[in-house]
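Complex shown without one protein chain; remaining protein chains in place.
Order of writing sets the labels: A and B. Residues in every chain begin at 1.
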Amino acid sequence: MNGFQSAMHPAGVQASELHHLWNIFLCVSIVVYGITLAAVLIAVRRSHRRTEPLADAPSERRATIAVAIGAGMTFVTVLALLVASVATGRTVGTLGRLGTAHLEIDVTGHQWWWEVTYPNSEPDKSIRTANEIHIPVGKPVELRLATRDVIHSLWIPNLHGKRDLIPGRVNKFWIEADRPGVYRGQCAEFCGLQHANMALTVIAESQDAYDRWLEHQRTAAPEPVTDAQRRGRQAFLSLPCVNCHAITGIDAYATAGPDLTHIASRSTLAAGTLINNKGSLSGWVVNPQALKPGSNMPANEMTPQQLNDLVAYLESLQ
Amino acid sequence: MTTECLVSRQQVLLSVACCLLPLFGCRREIRELNPPISSASRPLPVRVSTLQPGPTMGAPAALNNPYEGNAYAISKGQQLFEQYNCSGCHAHGGGGIGPPLMDDKWIYGSSPAQIYLTITEGRPNGMPSFGGHIPAEQVWQLVSYVRSLSGLEPAATVSPRSDEMQARRAEEKK
Partner (left out) sequence: MTDYAIDERELDATWSPGRGIIGWLSETGHKEIGMRYIVTAMCFFALAGIEAALIRLQLSRPDNTILGPDAYNQIFTMHGTTMMFLFAVPVMEGMGIYLVPLMVGTRNVAFPRLNAFGYYMYLFGGIFIYTMFALGAGADAGWFAYVPLSGPMFAPGKRVDTWANMITFTEVSALVVAVEISVTAFKQRAPGMSLNRIPLFVWAMIVTSFMILFAMPAVMLDTGFLALDRLVATQFFNQSEGGDALLYQHLFWFFGHPEVYIIFIPALGFISAIITTFTGRKPFGYPVMVSSLVFTGFMAFGLWVHHMFATGLPQLGQSFFTAASMMITIPTGVQIFCWIASISLGRLVIRTPVLYVIGFFAVFIIGGLSGVMVASVPLDFQLHDTFFVVAHLHYVLIGGALFPLFGAFHYWFPKWTGRMYSERMGQWAFWLLLIGFNLTFFPMHILGLNGMPRRIYTYGPHMGWTTLNQVASGGAVFIVLSVVCMLANFAISRRRGALAGSNPWNADSLEWATSSPPPSYNFLHLPVVAGPNPIWDAEPDPPVVVGMATGHREVLITKTLDAEVDHREEIPGHSLGPFYLAIAATIALWGAIFFAWWFTIGLCLSGIVLIFWFWPAREQVEVDMLREREEATP
């Protein structure tokens, strides 16, 4: 097992509470199962060796008492688990921990990628990225979940349980990482053909690193330096790319697909399907359908020169 | 349960018949998820008029809609219609700046090849030329959807509504 998408390796406040609750339930379950199965097997063994069924009153009375005790213990156990569950639920669910200056991130689900927006009261300070969330360690973060099409579910098991993204509703829940690390989340509500390939990366980092990342995301796309990158930018603007993708700083404003302003700074492509490197990027740009069949990005015909230039440009968008 | 052998002859014939059913699968339900790459920017020999001189009629179109009668393509076309802002001029088929697409009047022809040309070449008075700006496969999906708006696609392939606000009430049928 790798621990980067696992409820058993909690790296956040809520996930730790849930892991703790899991341990309680697991221990109780093992004990209950052990006792019950032992009772069954002992009863089977004793009964199998008998020659006549027991029909006397004292045996019946003993059995009645045993059943009553069993029922009583079941009730008490279930009640105890209920109390533990409700208590944990309150701790994990309350938004009251959030002060007024908490960090708020909007996550919008699409078929089959995650749009992530960091809103700000000053519009030019808000950023829009895709399939990657950065959060500072030790601070509560409020995620506001919406969807543009069908029901999805955001699940980052190392940090918290899941919450659905439902059309017409905004679901809010908070997460808090308690140590730095890189974690993987995945869509957990069946949403169509590429539900299997709708993942995202969550990077929990120190406040400084987070601030630097945020500042950098607020900058416009860097100017191309080499000729290939210049030709690549031209290719981007003349090929179908510009009709779906936005890049801040040039004439690309479309919002149908992910924002590519800082695509080279992201660790994965295609919602966690591919590692972000030159080979994957080239293959993805030319024919996404070969890698993620059914996804909404079409194949694009271009000359090999155009492809090389385009990839050179995209790789410069740090 | 009074047959002699394990499986009767009728049961065998029935099973074989059922296994042949997939051969009759309909094109409505086909979903081509990885179609061949093609561009929409090459010039195409399509006749926009039904009139031709001389005694013999040449072939009307050299283009075939691969998605004719395909529900998946029409659904994709419905989403692309919004995404590429066709509704900005054509509304949801009722027209506005652009002509309505729900009616019987087709200035440049209603055959799939003719609509394809209209989209890719553009037309006077405001219809942009999308050729080379969106891939051919998406143009064909739009073609199928636009034809469905005026009832030219089989009813079984068309969805009666989107998940957005509706242009008219359900009881006001076309």
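We take it that a contact is a pair of C-beta atoms (placed from the backbone, for glycine too) under 8 Å apart; a residue touches a chain by one contact, two chains touch by 3 or more.
In this text, all values refer to a predicted model and were calculated from it rather than measured experimentally.
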Chains in view that touch the one left out, judged over the entire complex: A, B
For subunit B, the residues touching the chain missing from this view: 1, 6, 18, 21-22, 24-26, 28-31, 33, 71-72, 74-75, 78-79, 155-157, 159-166, 170
Sites on subunit A contacted by the missing partner chain, in the whole complex: 1-2, 5-8, 15, 17-18, 21-22, 25, 29, 32-33, 36-37, 39-41, 43-44, 46-48, 50-55, 59-60, 63-64, 66-67, 70-71, 74-75, 78, 81-82, 84-86, 88-90, 92-93, 111, 149-151, 153, 155, 157, 160-164, 166-169, 171-173, 184, 186-197, 293-294
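Convention: only the chains that are shown with their structure count from here on.
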Rounded Å distance, subunit A centre to subunit B centre (Cα mean): 36
Partner subunit A, residues of subunit B touching it in the complex: 31, 33-35, 37-39, 79, 83-84, 132-135, 137-138, 163
Residue numbers on subunit A that touch subunit B, as the complex places them: 149, 167, 193, 238-240, 243-244, 256, 286-287, 289-290, 293-294, 296, 298-301
